[in-house]
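Removed: one protein chain of the complex. Kept in place: all other protein chains.
Chain naming follows the written order as A and B, and within any one chain the residues start at number 1.
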Amino acid sequence: MSDHTVSDSMLGRFVNELEESFIALILGLMTIITFINVVLRYGFNTGLIWGLEMTSILFAWLVLFGVSYAVKTTANLGVDAVTNLVPPAGRRIMALFAGVVCIAYACLLMKGAWDYWANFANLPQTTGRWFPTGFEDMTRTSYRSWYEMIDTPMPSWLRWIEPLINQGDAYEKIPRFIPYVILPFGAALLLFRFIQATVRIWKGSSDSLIVSHEAEDAVEDVAHMNKD
Amino acid sequence: SCEEGEMVIKFSHVTNTDRHPKGIAATLLAERVNEEMNGTACMEVYPNSTLYNDDQVLEAMLQGDVQMAAPSLSKFEQFTKVFRIYDLPFMFKNIDAVDAFQASDAGQAMKESMTRRGLLGLEFWHNGMKQLSANKPLVMPSDAAGLKFRVQPSEVLKAQFEALDASPQPMAFSEVYGALQTGVVDGQENTWSNIYGQKFFEVQDGTTETNHGVLDYLVVTNVDWWEGLDPAVREQLGNILHEVSMERNAAVGEVDAEARQAVLDAGGEIRELTAEQRQAWLDTMKPVWEQFTDDVGQENIDAAQSINNSM
């Protein structure tokens, strides 16, 4: 299995463990919540009213958090039919170009993610259409920390944020800036991992951003059974 | 589509363009704006959730990505809890009472209750009074006990079904028919035009004419955008919208009655309640009011009740 990227440093191993545990935990929680809701409804005629919304949030977290991990482990799908035909020098140039496109993509996503999230956290959006050219002046409607989710109740252990961000008003449901924070966080991680991956290609320790096919790991596991 | 120099007004909604009360009104509005304000403004209608669903559209409106929308009133709960009054069971006697309440000072004030959050209400649009359907006959409130009812996400509606000892189940509108058919949920509440349009009656034992609640919409806009309009343009746009709203709201009773008749014609069972039976439903559900009096304001409840009594 190659889901453990080789990391020499303690920190590297720790971060890796953290990322993998988090992905496993989110998917596990999504499954359990949905399952419990079925049991409650079918067996007990009741249900967690927030179950569906919470699962949807976790789904977004899984993908937005996990996508940087997929870049780190070179798990993203791509087409290598053409790149395999060109000589190594050409392949390296193509891979570097691909890396630059990915970085540009992550930058655009990062700006969008910040702009989307910022007002929900009473923070200024950036100005500019393609590139951030500065921060906007906040107007009276730029403060949207009051904006709550629909079903998920505010847990009492989070109440301490109310005086900090909601002028002391109590939240009935969790405010939107909490689930949405995964957007800027995930986009920043994605940008970081794409830069790392491109540097690896530049240094020659890697030659591509893609795994050609989804089942490569599994295939490696069983291939020995049919080797001549 | 829009010409150079015209101000573009995007109107996003979630229904079809020509059969649903909201869709019809939006289409009519766009036609009149595009004709009477030609050269100045141009309205693009995005129906069927092609641009945003009801929840996303309000976010997008605050962001300035869309200028007008007409979500159902319970969607505004996050902006101000005053709107919970419309979800309280038996708060309004009939659609005329709703209309009169909205036209009153209390109702008009609600349109401006969200300006501090960045939204301005412009006009109310009706759909109709809500009825109750299930996979078994509902005559007395005890018939609903133990059943699972699909609700729109709303604290009040959840409390309403809990008062019946029933189990509220939030579910996307598009899932409801399948869920009723297979029995994932037992019943639902909706207006005649929705019960008919979605053919819920096909997969229910029958529909009980409770008129217990109201399903209405509020046309909203971004307050900064609205206030930034040229005063003459704003006035003309406001007038057209007002006229369209009057016209369509006046016609909604007719649309409602047609849908009710169509359910009957298609073989759907409709149960009417005697005065005593209706009173029993009212007595069971009305305690829900107390839970939400602080949210909606006693003065608003009083205003609504005095309108009921005057009718």
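In this section, contacts are C-beta pairs under 8 Å (C-beta built on N, C-alpha and C of every residue); 3 or more make two chains touch, one makes a residue touch a chain.
Here is the rule we go by: contacts and distances are computed from a predicted model.
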Absent chain per UniProt: "Dimethylamine monooxygenase subunit DmmA", "Succinate--CoA ligase [ADP-forming] subunit alpha", "D-methionine transport system ATP-binding protein" or "TRAP transporter large permease protein"?
"TRAP transporter large permease protein"
Considering the whole complex, which of B:102, B:167, B:194 or B:221 touches the chain not shown?
B:194
Which residue among B:63, B:104, B:236 or B:308 touches the omitted chain?
B:63
Can you name the residues of chain B that touch the chain not displayed here?
8, 14-20, 22-23, 48, 50, 53-54, 56, 59-60, 63, 65, 72, 127, 152, 172-175, 178-179, 181-184, 190, 193-199, 202, 215, 255, 258-259, 262, 265-266
Which parts of chain A face the unshown chain closely enough to count as touching?
1, 3, 20-21, 23-28, 30-32, 34-35, 37-38, 42, 52, 55-57, 59-60, 62-64, 66-67, 69-70, 73, 75-83, 91, 94-95, 97-98, 101-102, 104-105, 108-109, 111-113, 115-117, 125, 129-130, 179-180, 182-183, 187, 208-210, 212-220, 222-223, 225-228
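Please note the rule applied: only the chains that are shown with their structure count from here on.
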Need the CA-centroid distance for the pair chain A / chain B, whole Å please.
36
The answer for chain B against chain A in the complex is residues 55, 59, 62-63, 78, 116-118, 146, 148, 153, 155, 158, 167-170, 184, 222-224
Residues on chain A engaged by chain B in the complex (per definition of touch):
41, 45-47, 49, 52, 116, 119, 139-141, 144, 146-148, 150-151, 172-173
